[in-house]
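Excluded from the complex is one protein chain; the other protein chains are retained at their positions.
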Amino acid sequence: MKIKSGDYVLLLSADEKTFLVIINEERNFNTHMGNLSLKEAIGKSYGDVISTQLGKPFFLLEPTLEDRMMKVKRLTQIIYPKDAAMILLKTGIHSGSQVIECGIGSGALTIAMASAVFPNGRVYSYDRREEFLVNAERNVGEAGLGAVVEFKLRDVTEGFDEKDVDVVILDLPAPWEGVPSAARSMRGGGRIASISPTFNQVEKTVSSLKKENFVFLETIEVLVRNYLVRTGKTRPYERMVSHTGFLTFGRKVIV
Amino acid sequence: MKIKSGDYVLLLSADEKTFLVIINEERNFNTHMGNLSLKEAIGKSYGDVISTQLGKPFFLLEPTLEDRMMKVKRLTQIIYPKDAAMILLKTGIHSGSQVIECGIGSGALTIAMASAVFPNGRVYSYDRREEFLVNAERNVGEAGLGAVVEFKLRDVTEGFDEKDVDVVILDLPAPWEGVPSAARSMRGGGRIASISPTFNQVEKTVSSLKKENFVFLETIEVLVRNYLVRTGKTRPYERMVSHTGFLTFGRKVIV
Amino acid sequence: MKIKSGDYVLLLSADEKTFLVIINEERNFNTHMGNLSLKEAIGKSYGDVISTQLGKPFFLLEPTLEDRMMKVKRLTQIIYPKDAAMILLKTGIHSGSQVIECGIGSGALTIAMASAVFPNGRVYSYDRREEFLVNAERNVGEAGLGAVVEFKLRDVTEGFDEKDVDVVILDLPAPWEGVPSAARSMRGGGRIASISPTFNQVEKTVSSLKKENFVFLETIEVLVRNYLVRTGKTRPYERMVSHTGFLTFGRKVIV
Partner (left out) sequence: MKIKSGDYVLLLSADEKTFLVIINEERNFNTHMGNLSLKEAIGKSYGDVISTQLGKPFFLLEPTLEDRMMKVKRLTQIIYPKDAAMILLKTGIHSGSQVIECGIGSGALTIAMASAVFPNGRVYSYDRREEFLVNAERNVGEAGLGAVVEFKLRDVTEGFDEKDVDVVILDLPAPWEGVPSAARSMRGGGRIASISPTFNQVEKTVSSLKKENFVFLETIEVLVRNYLVRTGKTRPYERMVSHTGFLTFGRKVIV
């Protein structure tokens, strides 16, 4: 599997900086370690090396889902991979799932979900802010996942077009406003997830989920601690991201 | 989509106990709240309710990937969903991926990966302990994922049969012993992940990964904090699982 | 410094169980490893050993402040040493300080503060529940600190007798009800601390502190992670206490 024009490559420098680029015969890519002629990557394999005009090497890595998410063009704070990973797992999104997302942000979570439902499932992504939809649609398209996502400009309180979806994800300043719309569009046994930064949002969302008869409610926070591993000198890193958001999950029942 | 004989259902009681059962016309299932005749679930939908002979209701929920993992028959400590979710995301396992797993445990992570590579990918699961392979094979089969997993009885130091796989996962007491075998079976740009409980294992594994020229090494720990959300009385839970394992990731390059 | 009748000793067994006892010539103390005749401790030093009739050794340790706190007779959840340590440090309680405490619980924090203000300072401990005051007074007395603590049966809304104290500690279900009383009894530059388990309590307390013109407000949570250290097999413990309470601090200004 050789790299060709149009492929995505994650460039990795010796000092562990990364750049996500599209390979193109005519493109020169400027880095902190000099200029790369991307043409040189064509015909190489992932894992190979190309060098800048200064002789500085860059590995040609295959972008993972996490790389894709972290490198989207951002108009907003993105959903972190740690949170996206937990949302995918706990809502049970898989190949073929039908998913509504409300509050698209920059599309990072959309990419994660689109990758999971591929090729036969579908993600319906709603947002009331046109510029966010436009940016997210481009990000999703660049990840090669445009075929499984529909973008819709609408406020959550107006409801969703779909019925009987498997999963609804709410990433809204007032997630509780989206819960009734979600309930109407979900099938029995379906899963809902909401992400919000404050306790106050969590309280109101949980209260709304109870009112709409969701069960098996759970609110969690995912923390990732990084370690500096060096033989004889291993320790945690001295700083960490200590808060992104709280994740609330529930399941729809028929009452 | 009605529930029928042979389907898996997650039973949820009013006090939030769950049971994963196979629906069967003749089966009675005994709970802490009385007896359930599983026949009654047939023809109902996920989200519906059935009751014990004592009138206690149980919701019929659709098992998610997390439910499947947590309910495997355990001969060992399982890989927790929080860790499995991060492994899937960071290694970029997706529909079609070729994955080697060494150290199968009870098959919980195998189920998560099989679900992700479905239907065209493949998981090759090695273990040196026959009773673990047998138990894991049954767990994977019950999750309906047997078609995408191959089970192989072998010690890691003897190497793997496959070449050019996308991802290798090591869950071994001495993961560093598996690193050379992994390196030989991976394609350029492929991802490796190792999980171990102690710092000493992490140090040796990272040292071995460096020797085999893996790059972009990262060691993390995923912590999940649970919250008790009640209007006006919201707080973290008072106890938590504070350690399962450290996750180490790297990428194969060609040198 | 030899151990004598009436001294406190922390007994430590080989399996690291501890018991806080008063040495007494006639007392036999029953443990999970057999009977100890406490008379044998008399004339020994801290750090020495006595044995049960079954030959099981117990070390005679000197009780630290933490041991004293953890071994009080409990009618309530106690303030954990980790939280008490931070309260002492951040409020700057030291030898000679004048401190009001409202909500005495079982007296564990009272003991920590009394030890810090000893011998010339004073702790004024208020509680509206007589049985708690009685139990705490006994616990404080047994720690040998009764001389620096006054116990008062009163509801916080009735105010405190003292003026110009250095520090006020609120450990109440509704700490915000105690803030105005605290403000009236504190000198300029004095410190206030409040401990509560829920976010909702914290929000109301902070709001009340702002209204009463406290400055330099800070809310923190102290988490302690324990490690299992064994050569070649070191790791965090698998469970931890993940929540006791939030600590809120502020300083009184004159406006």
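Order of writing sets the chain letters: A, B and C. Residues in each chain are counted from 1.
Going forward, a contact is a pair of C-beta atoms (placed from the backbone, for glycine too) under 8 Å apart; a residue touches a chain by one contact, two chains touch by 3 or more.
Everything numeric in this text was worked out from a predicted model, so none of it was measured.
Touching the chain that is not shown, out of C:4, C:32, C:187 or C:239: C:187 (per the contact rule at the top). When the whole complex is considered, the residue among C:21, C:38, C:84 or C:100 that touches the unshown chain is C:84. Residues of chain A that touch the chain left out of the display are 197-200, 225, 232-244. By the touch rule set out above, chain C reaches the unshown chain at residues 1, 12, 16, 18, 45-49, 59-67, 81-82, 84-86, 88-92, 94-95, 112, 115-116, 118-119, 187-191, 199, 202-203, 206-207, 215-227, 229, 231-232, 234, 246, 248, 251-255.
Simple rule for what comes next: only the chains that are shown with their structure count from here on.
In this assembly, the C-alpha centroid of chain A lies 46 Å from the C-alpha centroid of chain C. Averaging Cα coordinates per chain places chain B and chain C 44 Å apart. Chain A and chain B have Cα centroids separated by 21 Å. Annotation for chain C: residues touching 2 or more other chains are 199.
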